[in-house]
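These notes are about the structure you will find just below.
The complex is shown incomplete by one protein chain, all other protein chains being positioned as in the whole.
On to chain A.
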Amino acid sequence: MAFPHRPDAPELPDFSMLKRLARDQLIYLLEQQHEVDKLYKVENKPALSSNEQLCFLVRPRIKNMRYIANLVNADKLAGRTRKYKVIFSPQKFYACEMVLEEEGIYGDVSCDEWAFSLLPLDVDLLSMELPEFFRDYFLEGDQRWINTVAQALHLLSTLYGPFPNSYGIGRCAKMSYELWRKLEEEEDGETKGRRPEIGHTFLLDRDTDFVTALCSQVVYEGLVDDTFRIKCGSVDFGPEVTSSDKSLKVLLNAEDKVFSEIRNEHFSNVFGFLSQKARNLQAQYDRRRGMDIKQMKNFVSQELKGLKQEHRLLSLHIGACESIMKKKTKQDFQELIKTEHALLEGFSIRESTSYIEEHIDRQVSPIESLRLMCLLSITENGLIPKDYRSLKTQYLQSYGPEHLLTFSNLRRAGLLTEQAPGDTLTAVESKVSKLVTDKAAGKITDAFSSLAKRSNFRAISKKLNLIPRVDGEYDLKVPRDMAYVFSGAYVPLSCRIIEQVLERRSWQGLDEVVRLLNCSEFAFTDMTKEDKASSESLRLILVVFLGGCTFSEISALRFLGREKGYRFIFLTTAVTNSARLMEAMSEVKA
């Protein structure tokens, strides 16, 4: 269990500095205010504070501006004068100020920025905590966050030295990278001469691999996220887990010794591991018997606290496991996984389609149904017209007509599309390229995105050998490849791409894959001289997921790192999973 790192694995940089920087800046900003005494969550209801000044710490969203405007205008109506300060994090957008102006309160508030863009959730995981990135960029085509990403990368390079080798795939990856370079050039000299700490960067757009993000997660951390939702690195375990009447907020990271041993494990191993651990713990407690007073004193002062802590964590994770098992057996989890695997491998498409239909008819879950439909669409290069229509009809009948808009979103993002009847692949492609050259076409982006985003999953899967051939049972206890994160059925596409490029140190020989990913223009390699980079730093790799990454991908790459002697550092716009992706695309009545 819990594979240790290879002895030659490089040390991770210390990311706590990011936290300190952010904290100091916030304290500075708040201290300019006098006596910030209480924090309220921004919700659409009046603030109850009777204070003479209000300070809002917000994301730069128009919705939030309207909230603030309503509040200030209500105060004005009531003849009340207060001071208002808005602190935008991670940055201020001009559009927000515009709204404040249009609502007539620009003169009443003062604005500040809190450039907090990187939250270290764990020793190897940095999150920008921008879940909206996914919808804004991949659905709305809004590029405002790209600058934020470039700034974050720039911050990393000022703190941890230059990044000598960079690779990337995806339009957003390319734009972010170019903007980042520009920032580095403008502030030339700051990182010059410094030794690089992190040898490689890999930027990847979420839309190059939707499949992995849409799969049910079966690695412990992913499963906990799917079941309980991990928020900012912590999870709320309800009474059913804590076996008391209270909920408990638990931080999930490398500090938790029990969790760090099981987080990357396939769920089927976790329970056995935990019970073994419980027996060991009991044995350590039992040592008390037969101790003399001095030994007992030692035990109490030195070991007992640790044991108790471990005991507490252990019972929590056992509780979580039980709760997961209960939920997963109830909804016929095995059947679901079987369908997913069939979709990934491309057999029994009819059965899978019927399964999805039944899922919808029974109103099992709107988000789950949507996820399965998308998975079917992407793995099959779009649904055949008959299924496309009937599944959508069924879905609207079950979950309401507003989802007509959801389908429109999914189509635009390339997540749920219709196979063009009678069109061979090449015909579609020629149509696409014609559209691309025809710049006068105004609707080009819409038309282009839905057509161009043919997923070609089957062909890519074949090229990259994503479905491992297994003779006999796949031993999940001793995994042999990254496929273990999906029970041995599928190697995550995103992780495989990263593995292949790192092996080659370029995209050479992957031209066909890149073409199938529709990324011919957006795959790049940028190697600088490596003379300053130590061999240790060259095994430290920063992977940047634009649009979010899942815990399964993190586990898979951690596994790859152990195999090859690399250490991966993950930077993501947010940790995501299938439900979050689907919710981002869904239209709900307000």
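As a convention for this text, a contact is a pair of C-beta atoms (placed from the backbone, for glycine too) under 8 Å apart; a residue touches a chain by one contact, two chains touch by 3 or more; residues count from 1.
Going forward, contacts and distances are computed from a predicted model.
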item: Absent chain [UniProt protein name; select from "Glutathione S-transferase", "Serine/threonine-protein phosphatase 2A 55 kDa regulatory subunit B", "alanine transaminase" or "Vacuolar protein sorting-associated protein 16 homolog"]; value: "Vacuolar protein sorting-associated protein 16 homolog"
item: Touching residue (missing chain; options A:238, A:346, A:400 or A:468); value: A:400
item: Option from A:179, A:482 or A:571 whose C-beta touches the chain left out; value: A:179
item: From A:363, A:465 or A:535, residue that would touch the chain that is not displayed; value: A:363
item: Contact with the hidden chain (one of A:27, A:95 or A:325); value: A:95
item: Residues in chain A touching the chain absent from view; value: 62-63, 66, 93-95, 98-99, 102, 136, 140-144, 146-147, 150, 175, 178-179, 182, 186, 188, 357-358, 361-363, 389, 392-394, 396-402, 404-405, 408, 439, 442-446, 587, 589-590
